[in-house]
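Have a look at the structure below before the remarks.
Left out: one protein chain. Kept in place: all the others.
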Amino acid sequence: MAMRKVAVVGAGMTKFMRRAQETGRELAFQASRMALDSCEMTLDDIDAVALGTAPDAFDGLHMKGEYLSDGAGAWHKPYMRCYVGGGTGVFAAIQGWYHVASGLFDTCLVVCEEKMSSCQPHPQGAFITIFDHTTERALKPNLVWIFALEMNRYMTVHGIEKKDIARVAVKNKRNALDHPCAQLAADITVEDVLNSEVLAWPVQRLDISPTSDGAVAIVMAAEHVAKRITDKPAWVRGVGWSLDTAYWTSRDLYYPKYVEYAARMAYDMAGITEPRKEIHVVEPYDPFDYKELHHLEGLLLADKGDAARLTAEGVTARDGNMPVCPSGGMLGVGNPIAAAGLMKVSEIFWQLRGEAGKRQVPGQPQTGLAQSWGDLMQVGCVVILGV
Amino acid sequence: MSANIENFPGTPLSQADFDEGKILTTHWKPKLEYGWDAGVAISRYLAELKNGRLIGIKCNRCRRTVVPPRVVCEWCWEPMEAWVYLEDTGTVNTFSICYIRWDATRAKEPQIPAVIEIDGASRGAGILHLLDEVNADDVTIGMKVQAVWKPAEERSGSITDIKYFRPT
Partner (left out) sequence: MSLVERITSFADAKVWYGNLPIESLYTVGIAGEKFFRAIKDRGVIMGSVCPSCNLTYLPPMMYCERCFAELEEWVEVGTKGTVYTYTVVGVSLGGAPLEQPEILALIKIEGAHGGLVHRLGEVKPEETEIGMPVEAVLKPKKDREGSILDIKHFKPA
């Protein structure tokens, strides 16, 4: 394939908050402006804008992409919104990548925003529409059902206990103590997780990420431009995405095959044959603690059913052999859906450039991976960056 | 870059900022009501539920029988035309014990949602439903269950024509 090399050259984000005073477009502006400032670029230098944001019902704005366009810097520019549910944040970076890799644009500003606090009485009111309106919603489900059902299947097939999974929440919330944008950073114990309110067993309060407001932006550039902008471009080495069937009750929920397909696509593109050796830092999607484990297995970074052991042995700690969610993840930093996915890409960008501050993983990582997951728990999106 | 920044943008608000009117807001309560066409396959599914039967559909290419029925096999991209009556028994594929309602408020009594693989459909093909007449602690993955139907005169052509599944 005759694709151009593309790099991430700048990143910016707002705090992740339970409720922000800023409107959605103001949040988008703050993150976008920060991303441009970080690489000393102006809006004039941007050829196109890629926007990612989750369902309109959260912000309470129909055609949210159009609403956000000026805050995302898209005035009089080619502009496109993408949406694959929770997978949107990483997919937006893939969208930015192919805008530039194709040769159509030399630079692309990628922006993700979410303002879930607008949604009353609770964003669950919008989330429940992921269930089939005729054959499932009649049973009055809530969103947590679907995760609880998947988590139970995963635990039972592999014989994993809740305490093995709770370690992920403990690790990520602690990692988030070092993130200046974190909403739910905390020093908690496995017992705290196990004693927290049961929402839908096996899902308890501290297994779950919060609803959040926030925005993240990155700047992507073609090789000849990237080299003028920075001496430390983070090259996009591989991208991949894949969707499974929407008939979720027909899938075997214990293993995210679609994440594996997305990962294989990205590894092939990057020429990575031994991901466990070649990926130095990972930001898998962690809206629930078990999802980090589930995704590490789908990404082929752990054997099926073995990710909990890696966590228990400290392999996935920030100073472990394979640091996982050094940012604090969505469990610790927060989960403004699309923005949370793009936060993971920007964390890899900062980690590879040695700019992650207190969150910096040791050993000068050369290659990192960000992954997101969503729609009806059916989409996997992967981006691999390298320096 | 992030290491050098102390003040990331964003203005967090507390509940008090709203309660005490410290910030201005606007409120909108839309009336978002829909009439969704059940479609060709699900209309038949609902009609058979009213008759007290579960029906699935088979793909003549991959030989898979699925439920709920659909007009196209998503594996083969082939039209599905072979209707198959299924048993009203099945196996618990996975389950949860749920203490919260749809709007995240606390429920008084827990519910037990489950994915149930229906006998007569291909392995792994299940539907979402509820379990009852069972102690939550006694539910296991792999447990055999059977549908408990509403009386014929109360059935309306809905998945809730099955009240719940109970252990056999």
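A and B are the chain letters, set down in written order, and residue numbers restart from 1 in every chain.
One rule holds in what follows: a contact is a pair of C-beta atoms (placed from the backbone, for glycine too) under 8 Å apart; a residue touches a chain by one contact, two chains touch by 3 or more.
Bear in mind that the values here come from a model prediction, so they are computed numbers and not experimental data.
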Just name the one of A:E26, A:D244, A:E355 or A:D375 that touches the chain not displayed here.
A:E26
Which listed residue, A:A126, A:V225, A:A356 or A:V387, touches the chain dropped from view?
A:A126
Touching residue (missing chain; options B:T25, B:N51 or B:T105)
B:T25
Hidden-chain contact residue, picked from the options B:L46, B:V145 or B:I162:
B:L46
Given the full complex, what residues of chain A touch the hidden partner chain?
19-23, 25-26, 29, 32-33, 36, 42-43, 57, 59-60, 70-71, 73, 75, 117-121, 125-126, 128-129, 133-134, 137-138
Where the unshown chain meets chain B, residue by residue
11, 13, 18, 23-30, 32-38, 40, 42-44, 46-47, 71-72, 79, 81, 83, 102-103, 157
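Rule of thumb we're sticking to: only the chains that are shown with their structure count from here on.
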So how far apart, in whole Å, are chain A and chain B when each is placed at the average of its C-alpha atoms?
26
What residues on chain A touch chain B, complex-wise?
10-11, 13-22, 27, 30-31, 34, 38, 60, 121-122, 124-125, 128, 131-136, 138-142, 144-145, 148-150, 152-153, 156, 180-181, 197-203, 213-214, 245-247, 249-253, 346, 350, 353, 355-358, 360
Counting only contacts in the complex, chain B reaches chain A at residues 1-6, 8-14, 17-18, 23, 28, 34, 36, 38, 42, 45-46, 66, 68, 70, 74-75, 93-104, 113-115, 124-130, 136, 141, 158-160
